[in-house]
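The following block contains the structure, expressed as structure tokens.
Only one protein chain is missing; all other protein chains are in place.
What follows is chain A.
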Amino acid sequence: MKFLQWLHRWTGLIIVLQIVLWTISGLYFALVDHHGMKGHQYRSEPQLVNLDLQHARNMNPSWWSNFDDIRLLRHELVQGIPKIEVHHRDGVSYLNGQTGETWVTSENLAKEIALSTYSGPGTPTRVTPISTTRELHDWQGEGYKVDFNDDLNTRVYVDSTSGSVIDHRNTPWVVADWMFRLHFIDYTGGRNFNNLVIVTAGVVTLWFALSGFILLVKLLVSGEMRFSFRNVPLWATIGSNQHKFSGRAHKSVLQALQDNEVLVESGCGGGGSCGLCKVTVNGQAQITAAEHDLLSPQELNEGIRLACQHSIAKVQNVEVPEVNAQKHSLTLLTSRFLTPMLRELRFRAEEGDVEYLAGQYMQFLIPDGITAIRPCDIPEEFHPNWAAIQDGNFKHIAVRRSYSMATKQSGDELVFTVRYQPQAEGAQAPGVGSTYLCNLKVGEHVIVEGPYGDFTRMEGANRKLFFIGGGAGMAPLRALVQEELSTPEPRDMVFYYGARDSNELVYRNELEALAAAEQIHFVPVLSDAPSHSDWAGARGFVHEQALAYLSSIDIDEYDFYVCGPPRMLSATLDMLANLGVSQDRIRFDDFGN
């Protein structure tokens, strides 16, 4: 099911443009019909003229005695002039039936020949000798193009060698020809629909259509496509409130909740592929394939299901996790450098207190605009780090960027750390969100949406907390530490934090003060500290240092919270998996990609 969805999505993405082109050209064909596309609107059969006995009597066999292996001799009239066509070993020859000489078509004759097949309102305006033309894909030789001054810009092509009309062309034909190019993906004009490009497109389309069809059949079989006018109730517990909603029986729980403006997190919009719309079902609910993929066995046991996967005809009582996500307008209070590339931004929410849990994040709605590449307030000591970054402005589109709160909840104040993303090699511009926020001036406003995320503290009185973080991953971990310390009986905490050099050890003093007060076991680890520096602490990669420590303690006592750059995160998760730490005792915040 997931594979089919994946296949359908990607083949669709690859082929959608061509499908639109097929549809457009197909619509054109269906509207215009065959006769509108051939260029034959003003074409008629020439009048048949009986052969003349005198001409025939005049013909002399010596005219064609030079040809070998004659297979066909033909006698016709072209505008009253007898013509002899000879098929012989070396091809086809045309002779003038009066003289026996090779057939010659003059400009005037070409015009007459063209006129004999023309039934339109125009008259010939120009006769141009040609030897090849884009409008006759398979023809080349000696010929004429005869233009007519009619409404369709008709041109008649005449072959000199045989004294015959090759074909008519006009403006509608040109349009049709382009439609054939689009439909057959043959831009040579040859209208060959067996070419390699269209064969490839055909294979992709076949997989695309087949996967879609199988998905449809599965939907039909599973009953998800049923339609009903019957209303059924849905009881939903949201936080501590009980609600009774009602909706058509075919709707999914997700649809019914969203119809009633209950906020439910959803990434894919009900496709069963993001795994975000979790609800707890009171009562029985089948487990769908998507749920097997996206939910842990423990979650399934607890009755957690995806709201998009069940219709309210079957599931009528759910508990919905409270999502407080909403838009907040923030005003910047202070903005300062903590490390050469990391700033701390303090905001005040204009509409008052914002509730969130430590570890959650906000999405910043960065508007489009023009932003400076370098902030104007880089402290003297960090200038060397910024030396390579040029001054200037860049234009950017509107984007959404997520940042975790760097403190526990504290009234109407929100604190974030933003790591400046310089222009990467090959990239068009520096990181849009980080550059915008690093340049935000005190007093300016920005809109955020949230809080989101489940990187929050796990419950359990005797479960100690083990934080492993790096770089900008400090923010949510610091919030978690603060929140834990604000509880009546804080649990034991270990915090391994990795940075490249000592000047990147953000909030070092604060954490070392907590360590000194024995409220937390804090271990900073530097990966790139110069060997001659006075750093006396741990060196190397933070996950390796953490591993060394973990081998000396009972890991079953700990829940793990991991947040940091992608490579550090994946290395740490691998390390924990190798230690055999259970998945449900690990929480991580992935801010890669």
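Some notes on this structure:
FYI, contacts are C-beta pairs under 8 Å (C-beta built on N, C-alpha and C of every residue); 3 or more make two chains touch, one makes a residue touch a chain; residues count from 1.
What we mean here is this: contacts and distances are computed from a predicted model.
Look at the chain that isn't drawn here: its UniProt entry, checked against "PepSY domain-containing protein", "ABC-2 type transport system permease protein", "Multicomponent Na+:H+ antiporter subunit G" or "Chemotaxis protein CheA", names it "PepSY domain-containing protein". One of A:105, A:288, A:311 or A:363 touches the chain omitted from the figure, and that residue is A:363. Considering the full assembly, A:57 is the residue among A:57, A:134, A:230 or A:532 that touches the omitted chain. The hidden chain makes contact, of the residues A:93, A:162, A:205 or A:407, with A:205.
When the full complex is taken into account, the listed residue touching the unshown chain is A:13, out of A:13, A:458, A:516 or A:579. From the options A:74, A:292, A:336 or A:567, the residue with contact to the chain not on display is A:74. Counting over the whole complex, chain A has residues 9, 12-13, 16, 19-20, 23, 26-27, 29-31, 33-34, 48-53, 56-57, 59-61, 64-65, 67, 69-77, 84, 192-194, 198-199, 202-203, 205-206, 208-210, 212-213, 216, 219-220, 224-225, 252, 254-255, 258, 263-271, 273-277, 308, 325, 361, 363, 399-404, 419, 421, 431, 433-434, 449, 472, 589-593 touching the chain that is not drawn.
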